[in-house]
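Structure below; questions to follow.
Just one protein chain is left out here, and the rest sit where they should.
Up next is chain A:
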Amino acid sequence: MSSEAFNPNPTIFVPTKSKTAAAFLRSNSLWLDDGERHGDAEDYEEDSDEVEEIDQDEIFELIRSISDPEHRSMTLEQLAVVSAPQISFDSADAQRQSRRVTVEFTPTVPHCGMSTFIGLSIRVRLLRSLPNRFKVDIRVKPGSHQSEHALNKQLNDKERVAAALENPALLEVLEQCLAGATP
């Protein structure tokens, strides 16, 4: 890691308490209230034979506490690098047993040299936590990074990801970030 920070003074966006997609929607929409949401939840539970589907919030819960590699005392959530609305699922395809999840993240600055590492940490957390049927795509938010295409390509090349995880030095920093923010 270089000694010069890519973003020496990052903006901190949210407090450490959880901010879920539902909360996001509520704060951003006049049309959703708690009553409606509860109704949906009950309908869902009746379907007890169905495998309980993992949602946006649960994926967000897995990645929000990862610490930023440049500012170890802060989480990706606090720096608004990740957020629940940036997680999406492909339209369910009954023919396929697998499910595709796309996790978009926003580097704090467009020249952030740590972006590959941040994307890798998100990928590894999800690889270790989600059932095998989930296929994860990691992308930087369109327009948020000067090397957007190269970053997306690298983060979704399974061979390069596999090789990176066999690099002990890289893996050590990765584990520290995955362990969470250290004040």
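In this section, a contact is a pair of C-beta atoms (placed from the backbone, for glycine too) under 8 Å apart; a residue touches a chain by one contact, two chains touch by 3 or more; residues count from 1.
Keep in mind that, in the parts below, contacts and distances are computed from a predicted model.
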Task: Options "Probable cytosolic iron-sulfur protein assembly protein 1", "Vacuolar fusion protein MON1 homolog", "glutathione transferase" or "6-phosphofructo-2-kinase-domain-containing protein": UniProt name of the undisplayed chain - done: "Probable cytosolic iron-sulfur protein assembly protein 1"
- [ ] Considering the whole complex rather than only what is displayed, give the residues of chain A touching the chain that is not shown.
- [x] 95-98, 132-133, 135, 153, 157-160, 162-163, 166
